[in-house]
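Just passing along the structure, written as structure tokens.
Here the complex is missing a single protein chain, while all its other protein chains stay put.
For chain A:
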Amino acid sequence: MSAGRLVRLAETARAPVGFTFDGEALTGLEGDTVLTAILLSRRALRDAEFGPEARAGFCLMGACQDCWVWQEDGPRLRACSTPLTEGMRLRSAATADWPGVPA
């Protein structure tokens, strides 16, 4: 996929943090939220459950619950209010073996 949605305007001198999103290795910076880190490389966080469109967060203050993404090991997290940590394995959708996910 091409360039991400967000643009860094300041605070670029921070240590890099590696993570994966949908299996691809990406890099954010220390202090990035999960939302910031993903959207610097991607246009969206996930697909909407109830429509054809993609979603990329909305309120960024933990109130709208638009920015939930999946972790490979199970629990979902709210991308706007979760700090990125080294080695996170994130997904835009549940893994295929997740209960209730259509094959």
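Rule of thumb we're sticking to: a residue touches a chain if its C-beta (ideal position, glycine included) is under 8 Å from a C-beta of that chain, and two chains touch if they have at least 3 such contacts; residues count from 1.
We take it that contacts and distances are computed from a predicted model.
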* Structure fact -> UniProt lists the protein of the undisplayed chain, choosing from "NADPH-dependent 2,4-dienoyl-CoA reductase, sulfur reductase", "Malonate transporter MadL subunit", "Histidine kinase" or "Oligopeptide transport system permease protein OppC", as "NADPH-dependent 2,4-dienoyl-CoA reductase, sulfur reductase"
* Any idea which of A:26, A:45 or A:90 touches the chain not displayed? -> A:45
* **Absent-chain interface as seen on chain A, which is shown** => 2, 5-14, 30-33, 36, 40, 43-45, 48-51, 53-66, 68, 75, 81, 83
